[in-house]
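Only one protein chain is missing from this complex, and each of the others stays in its spot.
Per-chain residue numbering starts at 1, and chain names A and B are given in the order in which the chains are listed.
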Amino acid sequence: MPLPGRNLMAGPMTETATIEKPAQHSSATSLIDIVFPGDTNHHGTLFGGTGLALMDRVAFIAATRFGRAPFVTASCERIDFRQPARIGHIVEFTARPVKAGRRSLTVEVEMAAETIVGRQRHTCTRGIFNMVAIPEGANAALYALPELISAEAPKTSDAVGMVEIVFPNQANSVRRMFGGEAIAYMTKAAFVAASRYSGKLVVLASSERIDFSRAIEIGEIVEAEVRVERVGCSSMSIETKLWSEHLLTGERHITATGHFTMVAVDKDHRPVSVRDSALADVVPFEQGRS
Amino acid sequence: MPLPGRNLMAGPMTETATIEKPAQHSSATSLIDIVFPGDTNHHGTLFGGTGLALMDRVAFIAATRFGRAPFVTASCERIDFRQPARIGHIVEFTARPVKAGRRSLTVEVEMAAETIVGRQRHTCTRGIFNMVAIPEGANAALYALPELISAEAPKTSDAVGMVEIVFPNQANSVRRMFGGEAIAYMTKAAFVAASRYSGKLVVLASSERIDFSRAIEIGEIVEAEVRVERVGCSSMSIETKLWSEHLLTGERHITATGHFTMVAVDKDHRPVSVRDSALADVVPFEQGRS
Partner (left out) sequence: MPLPGRNLMAGPMTETATIEKPAQHSSATSLIDIVFPGDTNHHGTLFGGTGLALMDRVAFIAATRFGRAPFVTASCERIDFRQPARIGHIVEFTARPVKAGRRSLTVEVEMAAETIVGRQRHTCTRGIFNMVAIPEGANAALYALPELISAEAPKTSDAVGMVEIVFPNQANSVRRMFGGEAIAYMTKAAFVAASRYSGKLVVLASSERIDFSRAIEIGEIVEAEVRVERVGCSSMSIETKLWSEHLLTGERHITATGHFTMVAVDKDHRPVSVRDSALADVVPFEQGRS
């Protein structure tokens, strides 16, 4: 949040400063959430400020992945809210670095909402966040962001990848993420994948055995990589791999792999078929995003 | 969040539409919070996005108080973050309507942080939020905002007034605020008042009997009005009146009155004198705000 100097965005960048690190492609980072009644105002729409908070958070994650240094938000440009997100919508915040200076990075963030039933997707808003690296340690003075290579078209993929940062509230007294919080995050990712696949409301029917191979520290990035494994009449088996990623080194590990059975249900929580609406029979979701 | 038409901010306003309601002075609304370890990144500073969320929330409350209609955020202007707020800081978000159209209202929001020890206050950021009224019901088509009379200098007062909206996660199953949440909010206000008065870290020593005279619904505004009643060697007695305010009618009631004994302590939680640093002996806090 602090602005450590003036004119951060202005002036030519010294090219010599950027050769320390290999140039990087601009790739997108997605944070996905579900609008719960607790996040909304009395009209059932997500508070604008809640959206802003999550836009900033994904900009922070994208900047950190690009620069591998501590970042702060220096400013955000004017943001127009076009359409609201409502209770039960899946909201996806996608961030992509678009301009890199020596220590300043401009990140474009899109907030989109999807209905589960009918799979309609609309853009809620877009914003520009100006992030500044504040490197620490012995070589901080020499630090410079890598060069930004402009983005190719985003790759289409069956997998859903969603990121988050581990907060102190999710951690135990020795600053490791609670196992249950990790499972809750994996389950949310499975919910998103099954909802998108089926276009139906889904509920968790069972969770297979989950083994944790390592601890996740406060402040690390977690990424859930989700895949629909098998589809029954009303049930779907979803595999969720939970990656942890060190903010500054970028080192990644698979911490746990889960298999969740999600069941499509109607308003009264009775199982319904997913066959009629499953993605196998329709235009793949990723291609239909506009 | 939706923007129901273009050029909301531009163009002349139909003056005839604004005579239905009496003109209103621009008065300030303050939302006060304390930076908890759980709100911060691993540098111990408040996440920028958390600040943005609270700026939007106080803009929403100020707009609702001005227009007495449901409001959504249409846009927020560019926001620069000058200085961070840190763990243990008191943060104050102050919103003030600055321009009113027929249904659009421009609200200026300041975010400031104060250290408790030493009572230093700095502005973290300022922002402009453009809010739009979306009236409902039979007379919605005729609705127009009242005329805005420009602000006089803010009145200085010993009392701390802090507002909040009641959220679903503070409520019981029939959508009324939990009594325990109401007490927690009153206690937070007492903490702010005693911290500002003493310039010391304070802890709650006791809470006197509290009677609740009525229920508060989800979506109502609550306002804590706080006053230092008596000062001992290391203790302060703080009176907190909890008002509830209907969003659309503006009807206000005192729901409960509490008396809290707060004790100034050092880092090891041992009582210390408040005499040396109490506000009675120093320049009143409000005048020192810059």
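Rule of thumb we're sticking to: a residue touches a chain if its C-beta (ideal position, glycine included) is under 8 Å from a C-beta of that chain, and two chains touch if they have at least 3 such contacts.
Because the structure is a prediction, the values reported are computed rather than measured.
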Residue in contact with the excluded chain [from B:136, B:208 or B:229]: B:208
Residue among A:45, A:130, A:187 or A:237 touching the omitted chain: A:187
Which of A:53, A:145 or A:201 contacts the chain that the document leaves out: A:201
Candidates B:140, B:184 or B:254 - the one touching the absent chain: B:184
Where the missing chain touches subunit A, by residue: 34, 36-39, 87-88, 168-169, 172-174, 176-188, 191, 201, 203-216, 255-256, 267, 269
Missing-partner contacts on subunit B, residue numbers: 34-39, 87-88, 116, 167-176, 178-188, 191, 201, 203-212, 215, 260, 267, 269
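Just so it is clear, only the chains that are shown with their structure count from here on.
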Gap in Å, rounded to a whole number, between the CA centres of subunit B and subunit A: 31
